[in-house]
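Excluded from the complex is one protein chain; the other protein chains are retained at their positions.
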Amino acid sequence: MKTVMEGSNAVAHAIRLCKPEVMAMFPITPSTHIPENLAQMVADGDLDAKLITVESEFSAMSATVGASATGVRAFTATSSQGLALMHEVVYAAAGMRLPIVTTIVNRALSAPINIWNDQQDTISERDSGWLQIYCETNQEAVDTMIQAYKIAEDKRVLLPVFVCMDGFILSHTYEPVDIPEQKDVDEFLPPYKPEHAFLDPDKPMTMGPFAYPKPYAAMRKELSKDVMKAKAVVKEVHDEFAKKFGRSYGNGIIEEYKNDRPIAIVAMGSVCGTIKEVVDKRDDVGLVRVRCYRPFPKEELAKALKDKENVIVFEKNVALGLNSGAMYPEIKDVLYSAGSKARVNNVIGGIGGIDVTKENVENFIERLKDKEGVVEFLGGDPNE
Amino acid sequence: MKTVMEGSNAVAHAIRLCKPEVMAMFPITPSTHIPENLAQMVADGDLDAKLITVESEFSAMSATVGASATGVRAFTATSSQGLALMHEVVYAAAGMRLPIVTTIVNRALSAPINIWNDQQDTISERDSGWLQIYCETNQEAVDTMIQAYKIAEDKRVLLPVFVCMDGFILSHTYEPVDIPEQKDVDEFLPPYKPEHAFLDPDKPMTMGPFAYPKPYAAMRKELSKDVMKAKAVVKEVHDEFAKKFGRSYGNGIIEEYKNDRPIAIVAMGSVCGTIKEVVDKRDDVGLVRVRCYRPFPKEELAKALKDKENVIVFEKNVALGLNSGAMYPEIKDVLYSAGSKARVNNVIGGIGGIDVTKENVENFIERLKDKEGVVEFLGGDPNE
Amino acid sequence: MSEITKLNDPEKELIAPGHRSCAGCGAIIAIREMLRATGKNVVICEATGCMEVTTTPYPETSWKVPWIHVLFENAASVASGVREALDKKGRKDVTVIALGGDGGTVDIGFRAMSGAMERGHNILYICYDNEAYMNTGVQRSGATPFGASTTTSPAGKVSFGKSEWKKNVPMIAVAHGLKYVATASIAYPEDFQNKIKKALTFKGGKYIHVHAPCPVGWGFESSKTIKVAKAAVETGMWALYEVENGNFKLTMKPNRKPVKEYLTGQKRFKQLKDEQISEIQEHIDRTWKELEKLESSDVNLLSIL
Amino acid sequence: MSEITKLNDPEKELIAPGHRSCAGCGAIIAIREMLRATGKNVVICEATGCMEVTTTPYPETSWKVPWIHVLFENAASVASGVREALDKKGRKDVTVIALGGDGGTVDIGFRAMSGAMERGHNILYICYDNEAYMNTGVQRSGATPFGASTTTSPAGKVSFGKSEWKKNVPMIAVAHGLKYVATASIAYPEDFQNKIKKALTFKGGKYIHVHAPCPVGWGFESSKTIKVAKAAVETGMWALYEVENGNFKLTMKPNRKPVKEYLTGQKRFKQLKDEQISEIQEHIDRTWKELEKLESSDVNLLSIL
Amino acid sequence: MKEIRFHGRGGQGAVTAAEVLAVAAFKEGKYSQAFPFFGVERRGAPVMAFTRIDDEFIRLREQVYKPNYIVVLDPTLMEVVNVFEGMREGGVVVVNTAQMPDLPEGVDVRIVDATKIALEEIGKPFVNTPMLGALIGVTGLVNIDSLVSTIKERYPGEVGEKNARAIKRTYEEIKEG
Amino acid sequence: MKEIRFHGRGGQGAVTAAEVLAVAAFKEGKYSQAFPFFGVERRGAPVMAFTRIDDEFIRLREQVYKPNYIVVLDPTLMEVVNVFEGMREGGVVVVNTAQMPDLPEGVDVRIVDATKIALEEIGKPFVNTPMLGALIGVTGLVNIDSLVSTIKERYPGEVGEKNARAIKRTYEEIKEG
Amino acid sequence: MGEKVTIGGIIYDVGNSTATKTGTWRVFKPVFDSDKCKRCGICAKFCPEGIIEITQEKGAQANMDYCKGCGICAEECPFDAIKMEVEKK
Partner (left out) sequence: MGEKVTIGGIIYDVGNSTATKTGTWRVFKPVFDSDKCKRCGICAKFCPEGIIEITQEKGAQANMDYCKGCGICAEECPFDAIKMEVEKK
């Protein structure tokens, strides 16, 4: 069904199509429309799932963990403070290897309190062991939701996934989306039948034990390796989806857009649409969109960036105390090892809902194209 | 008073000397001995402070924020899950510019649950806007506690500080410490008299408001800059302390130990003692100890490392999904901008209490000295 | 201005106009009434919610008393810290109020509130109850009444709205051993204000739960806010009482009207069938019978609880 | 082994030996008794604490029933998810138990527990109460009794120990509207087990709070665990009761001995002066008077609360 | 690409209008995008919403700074916010009012008394959908049939019918006037 | 540098012994370090604690793998853990027992019946401090006066006196042979 | 970024939301009849904006800079001294 609808509504439909069995949710702007839509579907009998209207996000993620550990497909969604409140459970869920999928509608973090978009919330969970996929459009959010369960539940992965979409800019925007058919989704995404983790008196197991140093370190190492290995599955599932549904997003890991130019902008999420508009107007700049941010695509980025003259890393987060975005040093690490000679700069923009305009993009390209190691903050003047 | 005592006890004495007015605490291994010691001091009338035995770490940090916002010197301590549970409040405290000092006795994060030392807990808060200072010895922990309030409360800073010490390895170890005299501490650390933030009906103010995009982004930018600028104050306070008390730690920001050799190990915390032992036995390797990790000392590290042949970044954390420690890309960022030709490698060790031995250090130097871009995990064999 | 006697002087209000709450907001009325009772010598620690967001859009604030907001879930813990700090500074005279909406109190802030009560800090917790998460668009809270349709407990083809009864936080507060607990309504400001004043004569934790209708979330005209609040009390849907040192006392004994009079005229209840309306009526009848029994009995709630 | 009749067969235990709890641990006795009542068809969701840490040092586990631990503060929310998942799978027959120590229940896990109760999931919450955070070395919890010295409420030159009374979580649970709430003691296993079985006949949330002395934390010989538990009941320091559909009933009416008999012989109370001991005695006397009054009154707690 | 900005008050349906327009355009095979700017202000406060319409998928995510068309649901807003801000050359402003307001120089303003029409046709002062009728009457952004069918889908039954009638009236009236 | 490992059971005071030794050494102007290895096992389970003594500040933070001296507070532990593990050449093991246990080849074991002495002097089977007396009797790691004064500071009053007496007895007894 | 902000976003100029004239949100407005008004104070007590001044001289009067036109005052006035009218600006 191809139609114009609100991003949150579209994502809710995608979730419905994935047939989650337990959904634990707590409202927070701007992700709220997702639980609201799902609650209405349940109230109307259109979705046969248990909805747990928890008393906090801490419990939202905890109940999701409980449900997933019982062997059912489980879902939650949140933003910003909600994700920050879940923090401790987020780490635990990955360590317990539960294939939960969570939609994060990205929003800035307090203090001060601000309800608009940036990506500080998910970026602050980047070490947690969750996969993170950032979407450019609502269509991509829909498609990625469906892919996410397949990735998470893959026996080679068994890790939780954040599907990230920019708050308001995507979640509250009406735009065309093609909502897949249930039949097609069913073919693509089989029911979740876990072999490793399920609470059942018929086959008792102990989950979440205490671990001494050696097994703990061994589990962390394995977890670290497995998160990295998941990249292949992200790609594979993306490709399979593309084949079946006819839609793809770069190579599933990164998307290179006119990346045969001397300058490359690296960015994530909805701002890439605006950047593409600028790329089309120029001949010196291309875009490398990071879709799969965790695991971090070192090889892909090395290949896409190492021969550039200039790389501008655009980020919607600030690593306080580092005076840059979080991805900036990660990219430089990649380029360092690749022996790149590129000049690499950083733009921190779109913080707390600051609008990022084509002019902004044009202008920072001009300002930075001959620089190295500069970090800039955009402040909200559309012509800055 | 020079004596042999337990690290936690020594730190509790340092806190007593700082005369905190409100202390909110919740027990967690291995930081528990700190609140226990402080509680005993209060019960014995040796410390005139309000002890709030909160029902969770979320409330520990919240009550600390409340107290600090009322204009008194406030303290809390925690580890691991406790810090993870505080996460949302941690970010808020920095955004609100409250000069709280918190001792973190570093411990691994769940799942699985493990009570021993690594530094994943504080590393996972590295974007929060808190300063982070890592101590090598209990003496340094004592001295740094006292410095920390002076740094935090400096009008140029007004930011919260984590004083980090390795769980068990420091907190539960008896070793010699010199506990300063109250008189000297009083001279060094004046009472906290805030001008920017205090809740008082005689001068009402509104703290923690809602902010639209532009002021929000402006505050974030200012916060980011101020965290970076705090480095100068960390150094200044360290030097002043050194002058008065006769003890210093490198230049207050980093400590270079025999760093005139072709190989440099970069590390933080107690493991540096063991590394120094190895450095003394060899002539090819030196140590650069990062004491002040946030703000990240880019300039100091660039200077200390750029001419090395090989840099080995030793870390007690794993950035899952990045397949390295968190500091590793940050160091490479610095070296990239410095135009360094060094080979840079990463060792992840001491995870979840894995012991790090001299042999381990010797061996990883040998394994990595001709490599570039390698990330190794130590697994707990003392001869590995 | 020459010397004219102001029988009511807006300048004396401790919360300024220009705030961004909806026209007819009941919650801001609750806060206004509260501040008239506390006076200036107070510190307010507020949870995230409609009242926080609409009163403090930086760089503006409507508050004229010291006020702090940290997060959604920690008003009571922040207040604990404020209280102890003030005491340490010798400012025992200053009243500390923790203020939360029903979401911030009954749900996400409940651990913090319960913990603060257990520790016995000398603070007054006030919950303004508009019976849903209004700030985020009318989602169900533990305080949402049975039958109400909200965006996360919506009426639908197979659902009539919320299927659980309202969580009884005032009585839970009593079970915490508080020396003073009361319910109130914005429609009865003197009662509310007297309760605040009485509460402040007790040392330790105190709790007041004030009913504050929300025209937008409940679905009624902005002019009817007080009428709706009154109807809640008159139908017995909301009982006004206080529990002082464990002694339960109804402070208002309405000649109870049928609850239907309260339910009709609110969009959130419009889907209810007679069946559910009678269920609610029965629930009220049963509760009131017990409340009256309790009042006339000599059971002391503080000692049993 | 040939056919010998085992009057008691350790093989049938659902928690295996080899666990790392202290000799004489009361909490593990509570769990053992609990599992004898629930049987195998159960899922346990446990909070961090002594019982979790000592029963599951990877790669070993003492549990023979499905068991999950996630964190310290979320046993009840994890159980909510498990319950709904089992229901969705058509496994309504499986009992779901959320299990926490007093710290994990009364303090840090309290929001989760309260939330789960409010939502009415079909789970039984069991709190084993050893009256402090034992796992981390005997720190004060909300359930620590008045007067007890712990490492964060220590006796000292200017302090006699904890100065607040024990938080009354069973009655708070009643105020949540639960159809079944009970207290129990490890010294009365039949009573405890009957209460578990009765609880499981109710749909929705249920709560049982079982008193489980800790020789290490309280300071008594490991052999005295049951004796101490019994003394708590016999002196009235711990009351055994149940509240079924709002009706309060004492399930044990001891001829109360002086509380001193309970307090002496426990290191945590050794600093108490006669003054505090009388205060405790008075508190108990008052409470029991009210409890007996309540039992004989016809006040229904479910309707008032 | 056409960019449209709607001015209204919280509760008046400006956001819905923007969305309906986007849906109607999509029906005609065009691509569209609609989004609000939300503040924390409550009901009654001035709000804005935006629609973009183009022949290709709209990748651009910046706010609308230079609208081609501006719709003002409530004339009193004109005293509160500068509704003309950033208007593109050749742009048109459609205002719900009975009489032409005082205007800065050089702006092309069309008026329609949508409140009256809404009260007559819908029985309530719901002006957002009627104002869409006026907008397309002036601009031809989408045709009336797409708009009416979109409205009827969004509001099935009688409400939709009434709205459709109101739309048609404003459409005709502004075309004529 | 000297490294000492203590084996005991949870609750028996091995950790305290390690600490007291460190304090006593510091009194004599030496540098020292003491630390436990904690598990989640409870009272009664085997535990270890370590002391290092040196002439300079001890920077080394690794665990003790090759102790010079080993102290065994409870002989039954020898059946449960390999108390000799990693012992350095020339090292000595001091065991609290009334009679010499069966031993692997080439280990130097000294015994003392600290339980008996403790019961006689202290009135309770507190063997940790008496075993320190034995340890220094064998090794001279610190002198008896430093040890005794440390003990008296840690346990003021009668308890300290009793412990001191016990220490002196084990010290003498083991020296004698 | 020209935006000047205070440290931590603290607002020192308390009560300064008066800078925002929420009177512009109004669709209806209250019209007070000084003759009917008994100066009882009920309207002022309930006005969410806290903007009703009552003087012996003029009776109740709302500060129209902020009045959002909710109509509570008119609804609650026991003496019918307030009428809500459509705002015409």
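Should a chain be cited, it is by its letter among A, B, C, D, E, F and G, assigned in written order, with residues numbered from 1 in that chain.
Everything below uses one rule, namely that a contact is a pair of C-beta atoms (placed from the backbone, for glycine too) under 8 Å apart; a residue touches a chain by one contact, two chains touch by 3 or more.
Nothing here was measured: the structure is a model prediction, and the numbers come from that model.
Trainee: Among A:Q120, A:T206 or A:S324, single out the residue that touches the unshown chain.
Mentor: Of these options, the touching residue for the absent chain is A:T206.
Trainee: One chain isn't shown here. Among A:E222, A:D239, A:D280 or A:E299, which residue touches it?
Mentor: Among A:E222, A:D239, A:D280 or A:E299, only A:E222 touches the chain that is not shown.
Trainee: Of the residues listed, B:P20, B:G252 or B:G380, which one is in contact with the missing chain?
Mentor: Of these options, the touching residue for the absent chain is B:G380.
Trainee: Given the full complex, what residues of subunit F touch the hidden partner chain?
Mentor: Residues 9-10, 43-46, 76, 79-80 of subunit F touch the chain that is not shown.
Trainee: At which residues does subunit B meet the chain that is not included here?
Mentor: 111-112, 377-381
Trainee: Can you list where subunit A touches the absent chain?
Mentor: 95-98, 158, 196-197, 204-209, 211, 214-215, 217-219, 221-222
Heads up, the rule we're going with is that only the chains that are shown with their structure count from here on.
Trainee: Measure off the straight-line distance from the CA centroid of subunit E to the CA centroid of subunit G, and report it in whole Å.
Mentor: 31
Trainee: Can you check how far apart subunit A and subunit G are, centre to centre, with Cα atoms defining each centre and the answer in Å?
Mentor: The mean C-alpha positions of subunit A and subunit G differ by 46 Å.
Trainee: Quick check on subunit F: which residues sit in contact with 2+ other chains?
Mentor: Subunit F, residues with two or more chain partners: 39-40.
Trainee: Can you list every residue of subunit C that touches 2 or more other chains, as numbers and ranges?
Mentor: If we look for residues of subunit C contacting two or more partner chains, we find 20-23, 25, 52-53, 56-59, 61, 63-65, 69-71, 73, 106-108, 110-112, 114-115, 118-119, 142, 222.
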